[in-house]
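Shown next, in structure tokens, is the structure this report addresses.
With one protein chain removed, the remaining protein chains of the complex are shown where they sit.
The letters A, B and C name the chains in turn, as written, and every chain counts its residues from 1.
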Amino acid sequence: MEKENKAKEGIKGWINPAKYGKFGIERFAWILMRITGLGLLAYFIGHIYETSHILDGKAVWDASLEMTQTTEGHIFLAIVIGMCVYHTGNGIRLMLGQMGYGLGKPGRPDYPYKPKSLNMKGKACIYATIGVAALAMWYGMAVMFG
Amino acid sequence: MMILRESIVMKIHYGTALGAVFLTVIHILMRMTQDFHESLQYENVIANYQMIGYAIMLELLLILISVHGFNGLRVILLEMRQGPTYEKAVTYGCIASMAILIAYGSRTIIMTSMGMV
Amino acid sequence: MTDSIEYDLIIAGSGLAGLRAAIEAAQKNSKIRIGVVAKTQVMRSHSVSAEGGTAAVIQEEEGDTIESHIYDTVKGSDFLADQDVAERLCQMMPNEIYQLEHWGMPWSRKENGKIDQRNFGGYSFARATYAIDKVGFFEMQTLYDTCQKFDNIEFLNEWFITAIIHDGKQFCGVTAIELSSGSFYTIKGKALIIATGGAGRIYSYSTYALSSTPDGLDMAYRAGMALKDMEFVQFHPTGVLPSGILITEGARGEGGYLLNKDGERFMKNYAAGKMELAPRDIVSRAMMTEMSEGRGFNHDTGVQCMKLDLRHLGDEKIKAKLGGIREISIKFSNIDPAEEPIDVRPVCHYMMGGIHTNIDGAAELQGVWAAGEAACNSVHGANRLGANSTSECIVWGKITGSIAADYIEKEYNESQFPGHLVVAEEKRIYDGIFRGSGEVNPYEVKQEISDTLNDKAYVFRNEADLISGLKKIRELKTKTWKHVDDKAKEYNTNFSNVMEIDSMIRVAEVLLIGAINRKESRGGHARTDYPTRDDANFLHHTLAYYDPNEPIMKKHPVTITKYKPVERKY
Partner (left out) sequence: MSELNQEISQEKSQTVLSPTKSVKLRISRSNPEVNSEERFDEFVIPVEKYTTVLDAILNVKSHLDHSVAVRYSCRQASCGSCGMKINGKPALACFTKVVELNTDTITVEPMDNFPIVRDLAVNFTRMFNNHKKIMPYVVREDSEIKPDTGVKEILQTPEDVDKYIQFSSCIKCGLCNSACPTMAMDTSFVGPQALAQAYRYIADTRDKGKDNRLKIIDDSHGIWRCHFAGSCSQVCPKGVDPAMGIQLLRSYLLGLRD
């Protein structure tokens, strides 16, 4: 058996913010994807539970709705909107990449090497997705706070 | 231990994601047709549920997102630790949770749309 | 008791020669177990640095002939090559190019899909087969990857072989240290192929990998086999300053110029027929002459150099055909060859000499073969042509792999393993080196050895220099540098470094004595005090046998078949 000393960085390797500067926005996009995925899953489970109150009559339904009618509730929902938009947008970028679009064409690499797959198009997509997610959050807040 | 080839699982993962995008858009657009606060009124919600098309859509969305979400969770957990027992537990645990969530959500949708409230 | 493992065939060294031998033997007989033992990780052998090309005749429709390849090789060798051996090389090579191609080698291609070739020094046809300018790297990858197909090839990554064990009649095994654990092992085997590569790190300005030290040559030498023609060292004209990393001859093959201070293509004064593409010994001497006569440039490190001008090739051609040296030049000397000429000077590049073998690569001890740069089957004589070395590695890798596999199956007879020799070897390295003590820093001794050779036995040599060099080396022998300060077992490269230095001293001595004895100028060995070739007295190979006091020097005849020695002019 291999010794496990330092054989893995562990979760530190994922989270360590020092990495993102050195490794570029793609890695940040990945960790954000993961966090939003988990966040959405948590929200989704909660959402299913919440909507099940519809079976318990109007009083219970309204009471459970109350919870999100507060300021914190609105902020929470706004975050969910943001997560959803980011996760969707970035998910579409990833899927396009994984289908082979937007990666550039393989070919003889010339020094100094610049990886074609980490190109401006992809980076722009990530920034745009983050931007759109922020806009959506802002719009959602505007609607909710009326 | 593999129930399905990983590529098939991941095709489902992407497929459900795409399906979810589509349906979520509809879901949200329907909310948009009404005023936000109004759309959440008890009566309106019940009415929506009782449109059969809408109910089917909700059911689909429920399945898609559950499959996608729990598979996502499985992926993350698989990468956290390795070992045959652990990996088996993760796979079956995620399938079971997914099934439970779908069942629970379906109960709401079916009972509501059949007017059992 | 030392730990012991066992293989049928042991291959020492995993460069092109070693890996080619492993594949051939594995293919020949899937039942023999093959252990490839290397002090580096297998795919990290020096061969990855080979750049320019591999020579072979594959364009016969275009007018190339095998005959011409043979003659170019013999003439390039200054008629010291064994001509039957050169013939073997040239005849076997074309098939090997296609074999590599079938295994996945990314040869550069012509528009019509055929394998392309480029010009190289000393050839009368453009027959250096190339893959950009990373030929050795891609060949290593092809062979390493192909080895993965065979279940009977095992890699022993980072095992340092210290000695060859034999019973006086035949080969029995080797002793080695597994670097990662520091354990000392006996590896028993029925046959051995030595493919430990060149020893160019005995010079301080050198194109070689830092791992190219003479320990492989030395272990054969200590085991009683002869070293042949060690005085012939090739100096490549274009080592980039300041590191000595190689700028391939392919750069001139693609049309690069060598310029002196007056902006003149000075090669017209030395080899008007071939210009920059004369054989390496001639170009190197020309450059040294230009520099000593004041027509060189001053590099900012204070060294004299010449310029290699590639600007007229244009950026695109440089990227497409010389991408590797473009990277090297930009990184290691801050020069983009498309914009500025590269600073170069002659640099130690190849050892024509090595372990004495016959045409089949068999060494003098039964059960031992040598292939690649470690071997001297005399295909290169006094001067190797560029691109002929990777060819040699591949051809004799194949030949020795095949013959050794047959030997194991058909001829080998079990004999008593001489265990006492393992004990003696353990004593030699652990008591004599590991637990040694002393004041002198072994790394400084290493520097002194290589500086001495650099000063005294470079491109131009003379009696006084060589003798003072030999004195210096013998003086270093007596100093107390044989000790290892790192006392840990695991990954103790201090230990292996000191063993390497130990071997450098012995091999440097052989080199210098050979050079002193050869009172003529031939190929890579240029004596200012004897400036011409002397076929009457020196048309022979030099052999050196180990003796604790001083090497025993002998002569060995040259095989001449068709081509009578004539004056060598380009």
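In this section, contacts are C-beta pairs under 8 Å (C-beta built on N, C-alpha and C of every residue); 3 or more make two chains touch, one makes a residue touch a chain.
Please read these numbers as outputs of a predicted model, since none were measured by experiment.
Trainee: Specify the shown partners of the omitted chain in the complete complex.
Mentor: A, B, C
Trainee: From the list A:L55, A:I75, A:L103 or A:V132, pick the residue that touches the absent chain.
Mentor: Reading the full complex, the residue touching the unseen chain is A:L103.
Trainee: If I consider the whole complex, including the chain that's not displayed, which of C:H102, C:K169, C:H312 or C:K471 touches that chain?
Mentor: Here the residue in touch with the unshown chain is C:H102.
Trainee: Among the options C:S4, C:Q27, C:T65 or C:T289, which residue touches the chain absent from this view?
Mentor: That would be C:Q27, which touches the missing chain.
Trainee: Which residues does chain A use to touch the chain missing from this display?
Mentor: Within chain A, the residues touching the omitted chain are 2-14, 18-19, 22-24, 26-27, 30-31, 33-34, 94, 97-100, 103-104, 106-118.
Trainee: Taking the full complex into account, what residues of chain C touch the chain not shown?
Mentor: 27, 40-41, 43-46, 48-49, 58, 95, 97-99, 101-104, 106-115, 132, 134, 137-138, 141, 145-146, 148-149, 155, 157, 180, 209-211, 242-243, 245, 301, 315, 327-328, 330-336, 338-339, 441-444, 447, 484-494, 497
Trainee: In the full complex, which residues of chain B touch the absent chain?
Mentor: 1-2, 5-7, 9-11, 14, 75, 78-82, 87
As a convention for this text, only the chains that are shown with their structure count from here on.
Trainee: Approximately how many whole Å separate the CA-defined centres of chain A and chain C?
Mentor: Computed value for the inter-centroid distance: 56 Å.
Trainee: Using Cα averages as centroids, what's the distance between chain B and chain C in whole Å?
Mentor: Chain B and chain C have C-alpha centres separated by 66 Å.
Trainee: Just the number, please: Cα centre separation of chain A and chain B in whole Å.
Mentor: From the centre of chain A to the centre of chain B is 18 Å.
Trainee: If you look at chain B, which of its residues touch at least two other chains?
Mentor: Residue numbers touching two or more other chains: none in chain B.
Trainee: Considering chain C alone, which of its residues make contact with at least two other chains?
Mentor: Not one residue in chain C touches at least two other chains.
Trainee: How about chain A: which of its residues touch chain C in the complex?
Mentor: Listed in rising order, the residues are 108-112.
Trainee: Okay, in this complex, where on chain B does chain A touch?
Mentor: 14, 17-18, 21, 24, 36-37, 40, 42, 45-46, 49, 62, 65-66, 69-70, 72-73, 76, 80, 101, 104-105, 107-108, 111-112, 116-117
Trainee: Can you list the residues on chain A that touch chain B in the complex?
Mentor: Contacts found on chain A: 11, 34, 37-38, 40-41, 44-45, 48-49, 51-52, 54-55, 57-58, 61-62, 65, 84, 88, 91-92, 95, 98, 143-144, 146.
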